[in-house]
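This report refers to the structure that appears directly beneath it.
Only one protein chain is missing; all other protein chains are in place.
A and B are the chain letters, set down in written order, and residue numbers restart from 1 in every chain.
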Amino acid sequence: MIHLAKNQTKLMIAVHGWSGILLGLLLYAVVITGMAAVFADEIGAWSAGHVETRSAFERPFGTALRALGERTSPKYHDGVDLFEVGDHDLGVFFHRHETDAGGTLISRGMFYELGKDGRVIHTQAGTNEDVYGARNDNALSSFLVDTHVRLHVPNPWGLLLTGILGLGMLVAAISGLLIHRHLFKDIFTLRRKAKPVLLNRDRHSVAGTWSLPFAFILAFTGSFFSFYGTVGMPIVAMAAFGGDMQAMTEEVFGNPGKPDPRPTAIGNIDRITSDAIRRAGTPPTFVTIEHFGRVDAKVTTYHAPPGGDIAPVSLLYNGATARFEQTKPLIGKAPSAGGTLVAIMSPLHFGNFAGLLSKAIWFGLGFAMCYVTFTGLRLWLVRREEAMRSLDWLDRTVTVVGLGLPFALVCAAAAFLIAMPLGTAVTCTTGGFLIASAAVIVAGVVWPTAAGLGHAVQRATGIAMLLLPPLRLLTGGPGWAAAIMAEQPIIVALDIALLVAGGAMIWRGRRLQAPR
Amino acid sequence: MSGTAHKWMRIAFAGPGAVIVAVVVMAGMSLWLPRGAAGIDNLVLPLVLVPLIWAGLFFHACLDAKLWRVAVVATGLLLVHGGLVAQRFLERKPVVAEARP
Partner (left out) sequence: MSLLIIATVALSGGLLLLLALGDPKRRRTAAVKSGAQGTAVRRLLVGASLLPGAAWIASGDAAAFLIWFGGCAMAGWLVTLVLARGWLDARQGAKDAS
């Protein structure tokens, strides 16, 4: 398609191949957990047996909020974050912004969880890391998201690592486009009876071509998310604000209006939420209160985008009078090109702008990208099979990571289901993942052939998937009738998906092994 | 210049060079981009665009047949944006010095 000189094509092939083989295994881990994380909310509801469908913001909580305000130290009244936790319970985080020892902006304060009857069921002092981190009932979805966002490496190194992997994917997508001379002529060609090199090349380039625009978008938005907080904002703040991160945050995220620190009771928050639901058409996903207990208090409600849009909506209210002020852009005090661009980064990356339909598409595209990464690694190996016999270790490593990761993730889900009723899900989910990974690594070392190893791991994954729905029921999860009665069909849908996927993997494994 | 030296210079521009220039361009862009309707375009656009700026520099360093052009573009961007940041930094220093009694 794009005709480069021969030496330039050779260089691009080298760039594509080496970036792929050096970063490919880690990138595969990021992409596969990202694919699963598209459905993090649904996986959370399925795994913890959540059957409540009414949003916490559709219940009155104003009285409870005022009571919490009175019992919380005024030093934590700078901001209050309100969000759903557990089975549509309400989390309330009173906090103030400060800089930690390492210079990172954090929030520190008191967190409360309010049950459906408005009573406080959990209290915790800490920072945003503690409050938004893994809990017993969301340990599985939290594990998936954390692996994807930072590969469980502590901040900022984990974010920098995934950012670099995102740039690697960007380079692979662009160099892949530059290498492929007949992009559209080859787009429907998948040879099945061909030499291994051609077979793998077709698989890799067909999947890669069809998913290319999305690979580009996901790599670009993903590296933005990894770099903007760790590197981007501090550097831009240094250049434009002399290093004052708080001033830059205020400029970018702050609300219009003059400060007025005179104390006054917080307005009727229930009136605000019902008005917000009416205006936006959906309950808020997140609510923030700035300057709680002051005349200049502001309440911002964040909602999923209305039909047709992709950027989330945020509504601004006067916190003291509970009156609606304006529809606020996500970033900046007025609508702007820059604000819109930042606002669409999330929906483009997460695919959550149109409910299950957009999530399903993004899940499929994520699967395509896993396939592209995996077949790319295979292609690199197959190209060198004749030249170097000693690459068996790398072949096995690709199988262990490529096929072992899905197996370990399914085992993590099983460990979660067993541990959640016991209250030890946070450690046991990770533990289950690590034990399964160790088992696959050992198999990778001892199995007689690399091909046989692949079949065995696929079969094991299929069996594990088939066992998840009965395990979920055995450990106290709601049955299908209960889930449908509670209007939570996602539990049934995920059970069916696991049974179908598990069955398909076992059937495919048997077909591959059948004598020809 | 020998072929090997050319190769290493290209690797330097495509590798650490592209990273350094991209970061400096990101910092400098915040000082010349228009502020836009909300006064924040100059702050957020560099953050959003930096992966593409880096990719552009990387591929330019790899693919431009003329190495001197790669050097001119990279060095030029570095000096212009680095200069803007340095100038802003120097402007700020006398203000801070005067503020102290």
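One rule holds for everything that comes next: a contact is a pair of C-beta atoms (placed from the backbone, for glycine too) under 8 Å apart; a residue touches a chain by one contact, two chains touch by 3 or more.
Quick caveat: nothing in here was measured; it's all calculated off a predicted structure.
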Which displayed chains the hidden chain touches across the whole complex:
A
Of the listed residues A:H152, A:R191 or A:R323, which contacts the missing chain in the full complex?
A:R191
Using the document's definition of touch, tell me which of A:V206, A:V410 or A:L498 contacts the absent chain.
A:V206
Chain A positions in touch with the non-displayed chain are 185-192, 206-207, 210-211, 213-214, 305, 307-310, 348, 351, 353-354, 357-358, 361-362, 364-365, 368
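In the analysis below, only the chains that are shown with their structure count from here on.
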Take the average of all CA coordinates in chain A, do the same for chain B, and state the distance between these two points in whole angstrom.
31
Touching residues on chain A, where the partner in the complex is chain B
4-5, 8, 11-12, 15, 166-167, 170-171, 174-175, 178, 219-220, 223-224, 227-228, 231-233, 235-236, 238-240, 242, 248, 251-252, 329, 331-339, 341-342, 345
In their shared complex, chain A is touched by residues of chain B numbered 23, 26-28, 30-31, 36-48, 50-52, 54-55, 58-59, 62-63, 65, 85, 88-89, 92
